[in-house]
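Every protein chain except one is present and positioned as in the full complex.
Which chain is which? They are A and B, in the order written, and residues in each are numbered from 1.
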Amino acid sequence: MTPERKPSRLSYLTSGIIRENPALILMIGLCPTLATTTSARDGLGMSAAAAFVLIFSNVVISLVRKFVQPSIRIPIFIIIISTFVTIIDYALQAYQPGLYRVLGVFVPLIVVNCIILGRAEAFAYGHGILDSFLDGLGNSLGFALLLTAMGAIREFFAVGTVFGRALTPAWYRTAPMLFMIFPPGAFLLIGILKALVVKLKLGKG
Amino acid sequence: MNSRAWMVISLLITCIVATFALSEVYAVTKPKILKQQVDATSTALGQVLPQAASFKEVEKDSLWYGLDHAGNKAGIVFRVAERGYGGPVPVLVGLDTTGTIVGMRVASPAEGLKETPGLGLKATEEWFTKQFLGRNAAGIVLKKDGGTLDAISGATITSRAVTRGIAHGISKYKEHLRP
Partner (left out) sequence: MNISKIFIGAFLVNNILLMRFIALCSFFGVSTSLDTSVGMSAAVLFVTMLAAWVCWVLWHALLLPLHLEFLRTAVFILVIAGLVQFVEMFLKKYVRGLYSAMGIYLPLITTNCAILAVTFLNVDYGFNLLQATIYALGVGAGYSLAIVLFAAIRERLEDSPVSPSFKGYPIAFVGASLMSLAFLGFANLFGISV
């Protein structure tokens, strides 16, 4: 019988990217995934903002975890997380007003993003600072990859551009699959992506 | 120290640190945010009424007088936002003293334009806005409504929001053109 191996440092980083990708595998943090991926740039911007909060709150929570009693850990997590959300909120307003306008209410909604509270509870509260940082980074990368990809796909099919660069001939851009940019398109895309993931898993097992 | 007391103290410390940190961030960013809004407005105003050297806000967020170097009125700029497909379509229009449109600008999505990408969003494109230059009140009618302006194909609602808005604005503010 093989002894159970302690997860390596590196796996803290990599598990969040593919194997346990928060939005695609664990199915958390769905709201911004569907709402802000109307273009590649917006998907990237949203995940960057969420990454800021995730990484910093993971680190801070890990830093103070010895001083936080289990019974009041949730309120303390919430205060810490909302502090970073407010910081990125004002930072975006001041330095990236265009992105802020597009993301709208989803910036403050980062505070109820299941990914951040989830990682705080499941990981940062019980692990060291470096490990928590890696975990936050890994999940952020996974989230960013998915959101940017979805944004790019939706933007491509709907208006024929990716990151604003036209990749299709002009005739396509006059009669595109516009619904991809609307809510039904978002639901459909993530349904297809999830089905692909399941198919891959079924194929392996 | 007993755990009950520590619970309250740790909560208090967290709140105090958080509040302090946030008030600092707020103090640093608020001036920049305010300044940005002012700068954005000045730039936009200058774009639609280039002959003006300075602007004076007459009606908050709706009407400005453009003044030349001597302080005389060179024209006016007004802002209208008629409802389009996804929301109001903000348009900034510069009129010279004869009531002719010398500049026109539709807000970008980053500034709150909520029309359909690939269709209504084209209202910001130059081929559309250029048409309005040199026209006066009588000429702001779409071809499909009997006039000479090209609408955005597939985005009649947005196109009409722009023309209606400009027409309303001109009739509402034209009295301000008098020196």
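Everything below uses one rule, namely that a contact is a pair of C-beta atoms (placed from the backbone, for glycine too) under 8 Å apart; a residue touches a chain by one contact, two chains touch by 3 or more.
Since the structure is predicted, the reported quantities are computational estimates derived from the model, not experimental observations.
Q: Hey, which of A:40, A:68 or A:117 is the one touching the hidden chain?
A: Final answer for the missing-chain contact: A:117.
Q: Among A:63, A:78 or A:177, exactly one should touch the missing chain; which is it?
A: Within the whole complex, the residue contacting the unshown chain is A:78.
Q: Which of A:40, A:54, A:99 or A:186 sits in contact with the chain that's absent?
A: Looking across A:40, A:54, A:99 or A:186, the contact with the absent chain belongs to A:186.
Q: Even though one chain is hidden, which residues of chain A still touch it in the full complex?
A: Chain A touches the chain not shown through residues 27-31, 34-35, 74-75, 78-79, 82-83, 85-86, 89-90, 105, 108-109, 111-112, 114, 117, 179, 182-188, 190-192, 194-196, 198-199, 202.
Q: By the contact criterion defined above, which parts of chain B meet the unshown chain? Give residue numbers in ascending order.
A: Residues in contact with the chain left out: 18-19, 22-23, 25-26, 83-87, 114.
One rule holds for everything that comes next: only the chains that are shown with their structure count from here on.
Q: Could you give the separation in Å between the centres of chain A and chain B, each centre being the mean of its C-alpha atoms?
A: From the centre of chain A to the centre of chain B is 32 Å.
Q: Inside the complex, what are the residues of chain B that reach chain A?
A: 3, 6-7, 10-11, 14-15, 18, 21-22, 25-26, 29-30, 32-33, 36, 40, 108-112, 116-119, 153
Q: Show which residues of chain A lie in contact with chain B when the two form their complex.
A: Those residues of chain A that touch chain B are 38-39, 67-69, 71-72, 75-76, 79-80, 82-83, 86-87, 90-91, 93-95, 97-99, 101-102, 158-160, 173-174, 176, 178, 181.
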